[in-house]
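Accompanying notes for the structure given below.
Excluded from the complex is one protein chain; the other protein chains are retained at their positions.
Note that the chains are named A and B in the order they appear, and that numbering of residues resets to 1 at the start of each chain.
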Amino acid sequence: MRAWYAFRYWLTVYARTWRGTIVISFANPMLFLLGIGLGLGHLVDHGHSTTLGGVSYTAFFAPGLLAASAMQTGFIEGGGRVANAAGAVGAYRTAVTTPLEPSEIMAGHLLFIAFRVLTSSAVFVAVMALFGVGTGWWVLAALPAALLTGLAFGAPAAAWAVGVRSIAKTQTLYRFVLMPMYLFSGTFFALSQLPSGIRLVASALPLSQGVALCRSLTLGTASAQTVAARAGYLLALVVVGIVVARITYRRRLHA
Amino acid sequence: MSGRLLVEARGLTKTYRARKGVPPFRAVDGIDFELGRGEVFGFLGPNGAGKSSTMRMLGAISPVSTGTLRVLGMDPAHEGPEIRSRIGVVPQDDCLDRELTVRENLFVYGRYFGLAKNVIRDRIVGLLAFAQLEEKADAQVETLSGGMRRRLTIARSLINEPEILLLDEPTTGLDPQARHVLWDRLYRLKRDGVTLIITTHYMDEAEQLCDRLAVMDAGRIVAEGSPRELIDAHVTREVLELRFQPDVHAEVAERLRAAELGERIEVLPDRVVVYADDGEVALVAVHEMSLSPITALVRRATLEDVFLKLTGRSLVD
Partner (left out) sequence: MIASGWTLRRTGSLVERNARIYRRSLSPVLASLLEPVLYLVSIGFGVGRLVGKVPGIDVRYAAFVAPAILATTAMNAAFNQMTFVVFTRMKTDRTYDAIVPTPLSIADIALGEVVSAVLSSLLPSVGFVLVMLALGLVVSPGILLTIPAALLVGYAFGGAGLAVTTYLRDFSDFQLIQLVMLPMFLFATTFYPLSVYPGWARPVVEILPLYQSIQLLREPALGIFHWNIAVAVLYLAAVGSFGLALATRRLSRQLLA
């Protein structure tokens, strides 16, 4: 399949440039896990709050951070990198002169986004296991949940970014939409603490669903219904992203 | 030449220190020159001849390695800010302030010279007119064409009413029409008595603008004088250019030399050049030798020929 060639192109590029992603994809979540999870966790556990359902703050925070980092990676790869690739000197400009169709270019890039989310999440899950977070092997179940969360942002981001003319727009969106979501989707504190009106809005955010999914799987508190509902919500975002991207990629690349 | 000298250089050298993997490099190798008020003085030479290094020393932004340099009677090593406040500089790449508009570029630049705000505002009116940029006054610099940017850079350099204006390759990179507009602006400055120092590798520019020229090559001044003097002293009045099939140029040149045609024969990659006081006569002689060039051209000798004679190389590679 030709999309595979497009994916291999991005892998080849990544083999040269992976060092540049270490900070955002690996160092960033690790540092938050240490600084907030352990450091601030020290204070939280000292306070003996019952809000977290009896788990340590690190155990509460880590799976939430896994989902939030997957979102960041998915958005950075699907937003900035796609906008760059679609630009006047970007990789898509070369790709369209080959037999690749726009939908194949898109599929290849989505495969790469999935690869990026999966590898960075896997490293983080390994670290979580080292920290003793999670109930046995359940922590592994958080990995597909993180992948789904990352793609739920990566695919719609790619659908939007392929038509964006200035990279600054992806940075603005990150700052004004992704960053607030990062801080208010139940990663740092429990959404149950919020007043009911705000709680309803906050739980509807895609990241809140990803956080809840990763957390319930990691801690072994998941039920079949909640997993199905949350995963269904995130999957719907991925599908919508892909359907729209098929249109926007064609519109931009075969204009 | 009226009044005392504005610039005086004796045995001036500039050596750049060795850096990682780059040996030390002597860009200017012992040059002498002087400049009087109201003169237009040019440094003519190819890229790498040491022109820009000389200009930076004159502008008091690059320390002199050895030799002496006086600018406006001052020593650049100790009175840099004082010298810079009385000269104007038009750098080779415009480096306009991209975060500001055209008018703001002039205003902010004037403030660097400590000029009062109302003085700058008054001068901006005249400078915008001079640079033919009145309609672009509030445009962002990004939107200007290459020629407009260069005119703005020149206007900017005049904000402090400098006693000497240094122009480094003022028309490099401009299209022919923009060059002529710019030359016209420089003539006006010359007419108004501004002292100009210009570097260029265009002989037509040097010939048209400069009262006096220093021909530079490999860090040295190889000849100095007015354009006319240089041509008279170093080359014949006329030049005959002959073009044959490229592979026979060397052989043809040998035959022409053997026939003692003209004063001197040069072989360039695409043509053979015959220096003779009467080009038409030389051309007749060529035909009499039953040589049939693809094209033949008789023209007046230029500074390009002077440079070729002095260095054995072309100005523009």
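Just so it is clear, a contact is a pair of C-beta atoms (placed from the backbone, for glycine too) under 8 Å apart; a residue touches a chain by one contact, two chains touch by 3 or more.
Everything numeric in this text was worked out from a predicted model, so none of it was measured.
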item	value
Full-complex contact with the absent chain, from A:T12, A:T51 or A:T94	A:T51
Contact with the hidden chain (one of B:G59, B:G219, B:G262 or B:G279)	B:G59
Touching residues (missing chain, whole complex) on subunit A	20, 22-23, 27-28, 31-32, 34-36, 39-40, 42-44, 46-47, 49, 51-52, 57, 175-176, 179-180, 183-184, 188-190, 193
Missing-partner contacts on subunit B, residue numbers	16, 59-63, 76-77, 80-82, 84-85, 89, 91, 93, 95-100, 104, 108-109, 111-114
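As a convention for this text, only the chains that are shown with their structure count from here on.
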item	value
Inter-centroid spacing, subunit B versus subunit A (mean Cα positions, whole Å)	58
